[in-house]
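The other protein chains are all here in position, but one chain of the complex has been omitted.
Take a look at chain A:
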Amino acid sequence: MTINTLAKGGWDREQMACFRKMEKVIVAMQDPDMGMKMRNQRLLITVIPHAMTGVLGELLLWCLTEAVHLSGMLVRYGYIYPLKEPRSLVLRPDESPYRFQTPYFWTSTRWPASELDYAIYLAKKNIRKQGELMEYEKERYSLLHKRINHTWDFVVMQAREQLRASKQRRKADRIVLECQEQAYWLINRPPPGAHNVLDMGLERPNNFSKTVGVFVYDVPSLCICVCMCSFVKYSEQYQNHDPIMQGCLPSNPWISDDTAHWTMSSEIVPTPTRLRVERWSFSFMELLKDIMGMREFMLYLEKEFSAENLCFWQACEDIRHGESSRILEKVEDIYKNFLAPGAARWVNIDSKTMDKTLQGLRHPHRFVMDDAQMHIYFLMKKDSYPRYLKSDLYKNMLAKAIVPQETKKSVFPFMRRQRHSSPSPAQAVIQVTEEDGHAKGAGRAGTNSAAGSHV
């Protein structure tokens, strides 16, 4: 499998948009009225026009809080380059001088950087001053010499021409041009080991020449206002449960290195936390998602003699998410226990759904129980669930629930607690398998065991 290097076609997307935005910022920064202050800057003995000092300070005035970062990116991509230490494209928080890169050398203008141009650049450097090429540049130079040997005469000729033309320029202009070119090549042919900002990852998209068909569907839509209000309501309801927003008790393990919070919130605990029990009242789904919540609800239903509903729902979930090979067997079990006339745990489904389900049983598949399952789910949600929340069972649970004490910040904050490891979930299942004596498919442990004990 080969990874294609980026071809020009692939640039008509994110990368170009990105560079264009940066270039827009750069143009605005050079605006004579609103832009940054530039002056002639003396570098060694030559005066460079239009240089800026105290770049960081100027940029801070011009941009907002992420000025430092954004400016850093502009330097990384070569839109601004340093005059001192020109090989290091990094923004320094001092008075060192920088210059804007000429649009001729903007990344988007000259993409992709051509091998020929690089060869000419290296040849120029080599001719201009023997030994000026760095080690890695020498290696690349000889590699290029081999690769494009057929046009080497042209390369050398071009290099000589360009050197001759530049000798006729003023020294200041010459230095500027050299700096610009060097910055350009630092970006497009970075030294080995240096950060390659033009690394864009895998090429995409793939070319699809599929023709498309057209089909129509009706979409019911809800008023915007209802939707917006539901977001506000949801966020408010869950705010206290969001550790990043409100913190968590006794403390956030990642911050304090203390795993007490996790211990108190593990799947099965003797006494759950108050927040956890409160959450069961937010929605029926929250109750069923929590293993302890489901267990408590089952206890309640047993008192009401309607536990078969929850068992049926669990069994249906097991089919939907279980192994394909066991679907038939599980469907038969469900029929025997829940749907057959005179079944031990017969569930009360309306006749229409029952007929449809029984029909489907002739050719059982993963979703054959879906309608019946949904019917029972909504039955429990509308009837048993609200009553459970009003029941003594739930109220006692809530009263018993613990509210952990917030850990006081340690006296010696610089002393780090020992971070203890926890048993891997993989280990837990292996032990269960050994105890059971037969290999169990790794499904949701809670659902399986609960279903197993009732079906």
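Rule of thumb we're sticking to: a residue touches a chain if its C-beta (ideal position, glycine included) is under 8 Å from a C-beta of that chain, and two chains touch if they have at least 3 such contacts; residues count from 1.
Keep this in mind: contacts and distances are computed from a predicted model.
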Choices "Guanine nucleotide binding protein (G protein), beta 5a", "RalBP1-associated Eps domain-containing protein 1-like", "P-type phospholipid transporter" or "Transcription initiation factor TFIID subunit 5" - which one is the UniProt name of the chain not shown: "Guanine nucleotide binding protein (G protein), beta 5a"
Task: Quick one: say which of A:Q239, A:T271, A:N348 or A:N396 touches the chain that got left out.
output: A:Q239
Contacting the left-out chain in the complete assembly, out of A:S88, A:S114, A:T151 or A:S230: A:S230
Query: For chain A, which residues reach the chain that was dropped from this view?
result: 1, 3, 13-14, 17-18, 21-22, 25, 63-66, 69-70, 73, 195, 199, 201-202, 204-206, 208, 210-239, 241-245, 248, 252-255, 259, 261-262, 265, 284-285, 317, 320-325, 366-367, 370, 374, 377, 419-422, 424-430, 441-445
